[in-house]
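Shown here: the complex without one of its protein chains, the others still in place.
Moving on to chain A:
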Amino acid sequence: MISATNITMQYPIPKRYVEYLTQPFQTNYFKALKKINIEIQSGDRIAFLGVNGAGKTTFLKIIGGLLYPSSGSLCINGIDTQKQNLKARKRVGFVLNEERSFYWRLTGKKNLLFFGALDNIKGEELHKKVEELLRMVGLEDSKDKIFAGYSSGMKQRLAIARGLLSNPDILILDEPTRTLDPLSAEVIGTIISERIHNKKERTLLIATHSLSEAQILCNKICFMKKGQIIDYSSIKSIISEYGTLENYYKKMMNDEMVLDKVQQKIVLQ
């Protein structure tokens, strides 16, 4: 179970030149997350929706132990991600959307072997695991090709394989199909739904802008807006209330636009 309590995250914002002179000791901050409270049960498959800058990636990085919150705490099965960072990280596989996160001059297989060793897998077991994952994501024929020669879809498949190396209880995917064409995105979707989610107790957390991806892969939606969770519901209940995910999304977006207009009016007055 993942339990987040009062998570707040603020980033320092670069100052303008004049501010260095007028407020030399003051740091300006941008609040990326504001008092997030959520409990995620084991085996849940949650799609994090929301516009760019809503706080989805920041929150997922806090779950993955890549960031520490400015205040509040996050526990994975009772393990605090700040106090026992390494122990908590052992539960989590992170599929980064950054295709540069591999070594471009190494082959796909050598990349996976390296990251597998970092995940404490060794010897014959490491080689077997890497071969198995390469087969699972359909890269067994391209395993000895250097990473620089991979297409975007292949890079993303390799990233998924890396996320699964340690057979994690929680798999985090940050916009896994963001840069892909529809066909490649479909392949990734199939890999996730058919081959990754065969482990029923595995929790799947996906930040996405694709509603169809959310509907196919997940059973819950966590809608984020301006650093806050404004809705956390099962897809079933959303469909019964709104008919489609599109309607639900539009409603949430319209609410946001209305809110923005109200705020603009207040500022103008």
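Things worth noting here:
We adopt the following convention: a contact is a pair of C-beta atoms (placed from the backbone, for glycine too) under 8 Å apart; a residue touches a chain by one contact, two chains touch by 3 or more; residues count from 1.
In the analysis below, contacts and distances are computed from a predicted model.
Of the candidates "Membrane protein", "Inhibitor of KinA", "Transport permease protein" or "DNA polymerase", the chain left out of this view carries the UniProt protein name "Transport permease protein". Only one residue in the set A:Ala4, A:Leu67, A:Ile206 or A:Met224 touches the chain that does not appear here, and it is A:Leu67. The chain not shown here is touched by just one of A:Met1, A:Ile38, A:Ile79 or A:Leu113, and that residue is A:Leu113. Here one chain is not drawn; of A:Lys90, A:Arg195 or A:Lys226, the residue touching it is A:Lys90.
Interface with the hidden chain, as seen from chain A, comprises residues 9, 11-12, 32, 58, 64-70, 86, 89-90, 92, 94, 96, 98, 100-106, 110, 113-115, 117-120, 122-123, 162, 166.
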